[in-house]
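Left out: one protein chain. Kept in place: all the others.
Moving on to subunit A:
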């Protein structure tokens, strides 16, 4: 099977970092702050590498859109087992305005260029929580999509995806090429072992510009303001159910 899988990996602020809003409320502080691969992207990479280890697909290509530092994220994917990387260079204002629509246009262009059978993405990024890129990419390519995947099974030229939905689990069968987005329980990503990190040094990362792919990065969204969530107010203790009801009524909650 000459299947090639494209995996999107996004560089985000590390999940353990305490986020601080910039004093001018235009965004969050990113300078000097620890970044890592979006956890759902890690799961996506793991799934792709697993498919390759089972010899169901031939090549895993890791893609990231962003400035020079995006290459670190691609290196991590390579250390996890991806074969090569593509760094789509986006920086400055373009990077500030980069959102799901722009990324999905880029991924769609790359998928066509690289003769891809499967695109696996994280379901959402932990910085914007958009949960849109996978869906938009599928729409732009007119490919079927299996989002919130908790299990992926390749069946010849089709892929069975078990999706986590509100009511439980939904099973869909998609004809490839298709787009899958990874949810939390799809797998447990492996650690990049030291030998694999050493090997990843030798793997190739190609750099392309969005213009070369014919993609227009203009954003139709404008961020007006970013604020911290409101401070949590102290609660109060009540002695009896009656008191609870009267307090709730007082607060206009009942």
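The rule is short, and it goes like this: a contact is a pair of C-beta atoms (placed from the backbone, for glycine too) under 8 Å apart; a residue touches a chain by one contact, two chains touch by 3 or more; residues count from 1.
Criterion: contacts and distances are computed from a predicted model.
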item	value
Record-based protein name (UniProt) of the chain missing from this complex, from "Fructose-bisphosphate aldolase", "Trafficking protein particle complex subunit", "Short/branched chain specific acyl-CoA dehydrogenase, mitochondrial" or "Ribonuclease, RNase K a"	"Short/branched chain specific acyl-CoA dehydrogenase, mitochondrial"
Identified contact with the non-displayed chain, of A:139, A:169 or A:198	A:198
Given A:14, A:94 or A:114, the one touching the chain that is not displayed	A:14
Hidden partner chain, residues of subunit A it touches	13-14, 16-18, 32-34, 36, 72, 75-76, 79, 191-198, 201
